[in-house]
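Subset of chains shown; positions unchanged.
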Amino acid sequence: MHMADALISPVVGGAMWAATAGVAAYSVKKVQNDLDEQKIPLMGVMGAFVFAAQMINFTIPGTGSSGHLGGGMLLAILLGPYAGFLAMASILVIQALFFADGGLLALGCNVFNLGFYTCFIAYPLIYKWIMRKGYSTGRIFTGTMLSAIVGLQLGAFSVVLETLLSGKSELPFGTFVMLMQPIHLAIGVVEGLVTAAVVGFVWKARPEIIEKAASGEALGRVSIKKVLAGLAIVAVITGGVFSWFASAYPDGLEWSMFNTSGKEELEAPGGIHQTLAAVQEKIAFLPDYGFKVQEQETNANAAETEEAWPAVDAGTSVSGLVGGVMTLLLAGMTGYCIYMIKKRNKAGAV
Amino acid sequence: MSNMIASLYNIRLLDELAEKRTIIHNIHPLIKVLTTCVYLIVVVSFNKYELSGLLPLVFYPVIIIALADIPIVPLLKRMLVVAPFIIGIGLFNPLFDHSPMVVLPWIQISGGWISFFSILLKGVLTILAALVLIATTGMTRIAAALGMMRVPRVFILQLLLTYRYISVLIEEVGRTVRAYSLRSRGEKGIRFSDWGSLTGQLLIRTLERAQRVYHSMCCRGFAGDYNVGSEKRIQIGDILYFTGWGLYFVVIRYFNIPAAIGSLITGV
Amino acid sequence: MSHHIIQANNLKYTYPDGRQALNGVTFQIQHGESVGIVGANGAGKSTLLMHLVGILFPDEGEISVGEVPVIKKTLPVIRQSVGMVFQDPDDQLFMTTVYDDVAFGPRNYKLPEGEVEKRVKSSLETVGILHLMDRPPYKLSGGEKRAAAIATVLAMKPDILVMDEPSSALDPKSRRRLITLLKRFTHTKIIASHDLDMVLELCERTIILNNGQIITDGTTLDILANEELMEKCGLEMPLGLQGCPVCGAKKAT
């Protein structure tokens, strides 16, 4: 469920970068306090382990699609939420760089989706709550399972929001949600099982690791009130966004793919949208990029044709096509020339 | 399993590419990171219906790949692996968006298809940009660049160690699988009943090994900073590289050059 | 497959990064022979041995064990008769206890548990680490791991024993025990080692590898006593053959 660069807008990407950087900075501060020689390699190894786990794709029965583990919960349990979040961030940086999985701009989104909900929501509220009476095999199983599923669901929902807010995909909200959530329920179950198995094993082999991760953390001492307050804020924001979408699609959840057409998508001139657009206008250094609303406003008077931008006109289309082909040819030739020149130089040097 | 081994191979391939010495490799890592960022933002900032204006951005990866001697096949392979998600989401656009967009004399293309291809092209460009960055810079130097950007040391350390231990872990996986297959009567894969103990074993083993590696780093004076040799200063050439590309990107962003060329040729 | 002739024909192998490790290796080993493979670091010994059990496959040339070519399809048969001890014992141990690790092979051949236990215990006893039976392999000392790795192979009762530096990391007594054990093993054995004194004691025949090629192949005594040849290949005469400083006599002959 890695978001890709190609699917997000700079504003969404930037906002999520900022959010992630903020959480990361806070985590760095927390982690620095209890960094010892044992913990440093542990962080690295767990990061590598989750990285490897994310490489294994399994097919989800009945859907024809495949998924991979998220691993955020495992990191949170074995390293504590702060180090866990950082580990997740480093995994995704490496994937973005080496595998172009996700992307550098989408990095903020991905770290947030995979790391934040697991480490800072599912872990403290579900896992720790279930473990409050101490560890046992049964509790480890339930706690791990539940929190892994919930964490992943939140993450998947977040993917939906980010994609839609970016406005690159025409996928209607309802359809997208119906695609994402059930698939990630299936993945979540697998994830929960695997996480439970690994945590169970580590608990038997090196119990001190798990206990230390949980105890050394300030999170355990944070009052439940504060967490609830934080959660309430998150809920309000999510709810706001959700209801805004929901109003755009009164029967959103029943929407089927084929009777929906793109033009209805973001037409609701919602308050949030306009504010965002205004904000964006201020911060964007690339002025003609915008949310669809903005486009439609500017284009509304230009032509009655739907989505009439840049301009529907055979002439420009042809010239665009010709120019595009020329550009690509030129690019190919440039590369080839450089290559040949280098080769000749090398041969000459020998 | 084979997936993991393949990814190890991939990491090491990029690592080895990063050890080459070409003009591009010699550019200051910080500059390369910044240039990549600007490039990505420019690529992504294009409107979803702007396809032709995006095309000149192809020059960036092409020129760098050629100058830096990067083999193309592995990059393409990597792209194929990542593409499905992008295509999967993008493919909905033609389904939902039927408004005519490009009207050629012989065919009409809907906005959905245009935005689909635009997503696809953006996908290709952003993926290439990231791969090209790592293949010409290498992990340690990127970490150094992050350090110059004041990213906290703990995070850089975490990043580098994760990176390092990925190799350790996958090596352990490889060894374990090999040892297993040698004594397991030629069955394919690993029996279900052995999975649990093998995975757990692997984790513990890797952990112990990782601890030893970490200790040996400490024994050689490691104190949280990876040093990658001469801390180069940013030079005139680096600045030129950055401003050159930066200007190019901005121009491309504001003027649709292919359309201009096209209209020149077709005389429209 | 009663005779287990090992036949390698013009083997060439290049690692994926372009390093040519074997460059045309040809030999034939009869049933019951014991052959030492020696050569400088990086000569290609380990690479060669890995071809014998089908961990690597030659780019050119072919190799067969007892008339069966070593290819992907025949691996189950090959690996049933050839047992290999790796240069790095960590590569060989993967279960949670030493006992389970040694029992892993025999159990795969569906032997009754009683027989498995007998084999495991006798292998562990042979290498002298019966007392480590219940410990996890990753917690052993270097030499203990080596001994355990050897035991895992012995428990499979292979027809052909292939060993990559089996004596390194072993203490002198365990090394002696290994030598005695190997002397008693009457099937084919192929041993790559820098411990030339061990090679001298165990193998009638020696092959010297250098840069992926066979330099000599002949009687161990002739070869190891040839000071000039040894020098040329980055080796040294075994201590057991170096002259006695008191009487000037060669010791073993």
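Note that the chains are named A, B and C in the order they appear, and that numbering of residues resets to 1 at the start of each chain.
Definition applied: contacts are C-beta pairs under 8 Å (C-beta built on N, C-alpha and C of every residue); 3 or more make two chains touch, one makes a residue touch a chain.
Model, not experiment: these values are computed from the prediction.
Trainee: One instance of each chain type is visible; tell me the copy number of every label in the full structure file.
Mentor: Copies of each chain kind in the whole file: A x1, B x1, C x2.
Operating definition for what follows: only the chains that are shown with their structure count from here on.
Trainee: May I ask you to sort the chain touch graph into line, ring, star, complete or other?
Mentor: The chain contacts form an open line.
Trainee: Which chain is in the middle, if each chain's centre is the mean of its C-alpha atoms?
Mentor: Central by C-alpha mean position: chain B.
Trainee: Please report how many Å separate the Cα centroid of subunit A from that of subunit B, as a whole number.
Mentor: That gives a centre separation of 17 Å.
Trainee: List the centre-to-centre spacing of subunit B and subunit C in whole Å, with centres computed as mean CA coordinates.
Mentor: Measuring from centre to centre gives 43 Å for this pair.
Trainee: If you average the Cα atoms of subunit A and of subunit C to get two centres, how far apart are those centres in Å?
Mentor: 51
Trainee: List, in ascending order, every residue of subunit A touching at least 2 other chains.
Mentor: none
Trainee: Flag every residue of subunit B that touches subunit A in the complex, lowest number first.
Mentor: 3-4, 7, 10-11, 14, 36-37, 40-52, 55-56, 58-59, 62-63, 65-67, 69, 78-79, 81-82, 85-86, 88-90, 92-93, 95-105, 109, 111-112, 115, 119-120, 122-123, 126-131, 133-134, 139, 142, 152, 154-155, 157-159, 161-166, 168-170, 173, 196, 199-200, 203-204, 206-207, 210-211, 213-215, 218, 253, 256-263, 265-266, 268
Trainee: Could you please specify the touching residues of subunit C with respect to subunit B in the complex?
Mentor: Its residues touching subunit B are 17, 53, 55, 75-77, 79-80, 84, 86, 90-96, 104-105, 108-109, 136, 138, 152, 156.
Trainee: In the complex of these two chains, what residues of subunit B are touching subunit C?
Mentor: These residues of subunit B touch subunit C: 16, 175-176, 178-180, 182-186, 197-198, 200-202, 204-205, 208.
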